[in-house]
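In this view, the complex is presented without one of its protein chains, the others remaining in place.
After this line comes chain A, so read on.
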């Protein structure tokens, strides 16, 4: 193990089994991080603690917080943020970017197909029951042409680096992926705390997300509209992602509306302003499918707009993302992604997929039941890291329990080999030192009528609990600023 002569890294314990983003196998610092390592090493732990506190209060004062509901009162917490950034080299990024676009395009073509001719099913590439048994397949969307031909305008792709040094996609999120505002806030917080370090790296800016989002949303305007009126639709200020909704509306310079601000008349959508109704054309909605229109979906939804879907069907308003995209980011569909990419684009997947066993197939189910301790078992339709069992962490009794659950409802589960997420040095409050923590990366892709955009940066999420592989913020994850370097 190489010698780490750096005060704030002096107690860094490197587990050689894990893929460390900063250090190579021999413990040498990787080239791309060496300058940053020196710069951070110039601080004592005491100074670093101060900077860390400053960054925290920056989030707090900006009101970038979420509520934790306790028994008596709710308290506000900030999302944990780590001051040590992750760096991605230009040649690695180039692969990620092309891979993310490839997947988004393939998913879009897939969605078009399964809501129209269903060729991919007829040809036996994707089994029919995956679609027909999916709660996220909306019959209302059949034969409907979304304006501009786009379903998944905004995609969030969750990517990890395995201990073989390669990137793997874990999940495509094409309903209402969130997190992009944290990419920008993390950058702001890091700039405020350690502005000096930015002089030593040529990093891509992340502040151009909103302008590109607005630009691309305008390209998918309904027919006959000259200058479209774009709005962001939020479930309201008690939603955990409300900060993001308001941030996007503000930076795009458009109105942030709630369902109760809108109404539909003669299949056109209007918002209620201080000067009467104003027509709107493109809705970037952050309300889930089933809540958007009580007339068409859940009748008890107070978040939606009665008649919105009828207006959409007439082509008078664009919804981004289109309703019904959830069928394609299902964990079961994920396992067919290499075939889906090949089928529609006639290309090999640029980003790896994790091999997946389908419990719905008898022989694969058998393999899963016999090898549970080497696998991760996931329900196909849960978000936020819930319901996941990691085989080698389970006791004997727990393994039996999982087996019973899977056997009872095989369609609900898939299994994957336990991927080893790469680790990144992360400052831990309790020990006042840097420790290895697992990280992943969420990238943000926007698709318009004839142009795509991938934000050069992304949300690096950190599992703050030692050894934990689940990075979701709802499970106590934090995040890091992510630098994509210019070539």
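Basically, a contact is a pair of C-beta atoms (placed from the backbone, for glycine too) under 8 Å apart; a residue touches a chain by one contact, two chains touch by 3 or more; residues count from 1.
Throughout what follows, contacts and distances are computed from a predicted model.
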Omitted chain (choose from "Amino acid ABC transporter permease", "Alpha-E domain-containing protein", "Ferrous iron transport protein A" or "Xylose isomerase") - UniProt protein name: "Alpha-E domain-containing protein"
Touching residue (missing chain; options A:123, A:274 or A:487): A:274
Residue among A:92, A:261, A:339 or A:452 that touches the chain left out of view: A:261
Residues from chain A at the interface with the omitted partner, ascending: 60-63, 73, 232, 236-237, 242-243, 246-247, 249-250, 255-258, 260-261, 271-274
